[in-house]
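For this depiction, one protein chain was excluded, whereas all remaining protein chains were kept in their positions.
This part shows chain A:
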């Protein structure tokens, strides 16, 4: 009897220690999650005391709503564009700051290039709004160089807004990728580059045949992670363009916010949120499977 008790306590003790954390985390995660799914099945939630159960009507309406589809398309453009931007800029800069230059200069550039990451989205958005303003620095420089004849409204022009947003998002997001690749680059054995050099490889051949294959696991993992983050990114988009002009940069996350806290259609907002959740969950599963394979 005592031995059984002791067995139970020794086996159970770790879980007992985990319990408080698990309860808090569980409550914080599962309650809102449950609530959002529940809201999406009702009409007039929160606004009315007794909302009506409508089943999957909200989803059916959403699928026939052109606003949802255009936001979905924008989300794809924004996500893919941002991730590509992060990758290209991140790899390029990682290669540069991994170069064999004076250690002090290297430390300086490495620290400077991480800066975009440490600003909050508000600061980033406001700064870029100032820079991209028709009377801002970017237009001034472009005019001075003679590249444009009159100031462009980068964030206010529906044809330019998405490109500008991608620029901002790339600037904001590349440091994480750069740091990940930098650590990846440092694990590539120097002898491989030397062997490639003796084999007659130039810069691009070395990049293509040595660097990229060695970084492949990192690239795949980091790209998926970035995809998950960017797919549901809200503050930067909302603060930079607010989804505008019109609906030119409306993404699913800003659509959710607009439906909920501007139009007070909480059921519809919950429905969009659940759609984001489903897609993000799919990406996450992919990511976890990839990580598990690496282990």
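Just so we're on the same page, a residue touches a chain if its C-beta (ideal position, glycine included) is under 8 Å from a C-beta of that chain, and two chains touch if they have at least 3 such contacts; residues count from 1.
By definition in this document, contacts and distances are computed from a predicted model.
Hidden chain, UniProt protein name from the list "siroheme decarboxylase", "Zinc-dependent alcohol dehydrogenase", "Cation:proton antiporter" or "Sn-glycerol-3-phosphate ABC transporter ATP-binding protein UgpC": "Sn-glycerol-3-phosphate ABC transporter ATP-binding protein UgpC". Only one of the listed residues, A:160, A:192, A:218 or A:286, touches the absent chain: A:192.
Of the listed positions A:46, A:201 or A:286, the one in contact with the omitted chain in the full complex is A:201. For chain A, the residues in touch with the chain missing from this view are 189, 191-192, 194-201, 205, 209-210, 213-214, 216.
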